[in-house]
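Presenting subunit A:
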Amino acid sequence: MEASDTIFVAFKKAILGFLQGFLPDWTVVIVSILISITAIAIFGPVTMMYLTWLERKVVGRIQNRYGPNRVGIFGLLQPIADGVKMLTKEDIVPQAADKVTHFLAPVIVVIPALLVFSVLPFGKGMAAVNLNVGLLFFLAISTMSTIAIFMGSWGSRNKFSLLGGMRAVAQMVSYEIPMVMSVVPVILVTGSLSTVSIVEAQLGGKWFVFTPWGFFAAIVFFLCGVAEVNRTPFDLPEGESEIIAGFHTEYSGMKFALFYMAEFMSAFAISGLTATLFFGGWDGPFLPSWVWFLIKAYAMIFIMIWFRGTLPRLRVDQLMGFAWKLLLPFALLNIFVAALWQLLPAPKNLIVAGAAEAVVLVVIFVAARKDSPQKRTYIFAD
Partner candidate 1 sequence: MDALHILAKLGIFAAMLVTLTAAVMVVTLRNIFHCALALILVLLGVAAAYISLKAEFFAVIQILLYVGAIMTLVIFAIMLTSRIGDKTILQNNRQGLISFALLGLFNVFFTGAVLKTSWNLNPAAMAANVDAGVLGAAFMNEYVFPFEIISVVLIVALVGAIILGRADQ
Partner candidate 2 sequence: MNAIPLSYYVVFSGLLFSIGLYGVLVRRNVIGILMSIELIVNAANINLVAFSRYVAVKPETGQIFAAFVIVLAAAAAAVGLAIVLCVYRNRRTIYSDEINLLKF
């Protein structure tokens, strides 16, 4: 088990050891950096391709149909077919568009999506960079995609994309705050911002999701993550039914593929981070560490796709109300419960924290009762 656990790390050490022989030592450092960069640069797009495949299969199965099974054995070559199609499609730039912004937007939207992979701990010792501010780095870099999405919508000089851009910026800003707040309890308990030490604090099955505050913080974080990535039920910025395709209306061909890739890669990054923060990252009994991380990340992705197969799109006011009136107060109160849990000795803290959590839940539900949708009363239909 030990060998298979750190197979990649050993592989990298082998390469470095081999190069040690005839390269000056500073180039070896650069080579090791390059190896992790190439690993991420390969892993990112490949996960993105097979997430599109997974999404179409799962949503298909939910709707009683097969999903792609023509190209390749189980439709496994479908992402490659999509890729080729995207490459060969003509790349139209609107005539009145602001050329610079229109061109830069897809480029800048992919950079944060790839950068955040550097902080995710894929396995034991397999986090590309062990930043001691890793978690905050993740949140800071993911705000950059907001700016890129807005550049895309402003650059294409199109009413629909501008509407989509406005919605995207408003949504991402208002869901970022509950997201940061729901991460604070994890930092409070582990005492450090680095994702690697967060996972080490959860080793041996002591995952944060089993603690009273952790379970609800995970829900809040995951929902905000789904909203941050503009996926259903928060996919107002690219609401196909009302504003054509939102911010990427005027994009076609490879540029659209970049927007598409950024969305899926950040979806994987968010699920990876949820797995790291609340589900114990690569901690698991038998399988090698990086397998556990992938299992948990893909489980989160399955939930996101499951959302897509079920939930209708939220209205803008419901979307904003949900973030400001429900998630934010809940995340704030959760911090107090986590503090309670952290300070009290072992047996008592579960009971007290559980009770506090129950009180918090009741308070939030009572407060949110007024604007949660009432039972519909039909006047004419019986």
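As a convention for this text, a residue touches a chain if its C-beta (ideal position, glycine included) is under 8 Å from a C-beta of that chain, and two chains touch if they have at least 3 such contacts; residues count from 1.
Keep in mind how these were chosen: all candidates are chains of the complex that A comes from, given by their letters.
Quantities reported herein were computed from a predicted structural model and do not represent experimental measurements.
The candidate from 1 or 2 that touches subunit A somewhere in this complex is 1.
The part of subunit A that touches candidate 1 in the complex is made up of residues 24, 26, 29-30, 96, 98, 100-101, 104, 131-133, 136-137, 139-141, 143-144, 146-147, 150-151, 154, 157, 162, 166, 169, 173, 176, 191-193.
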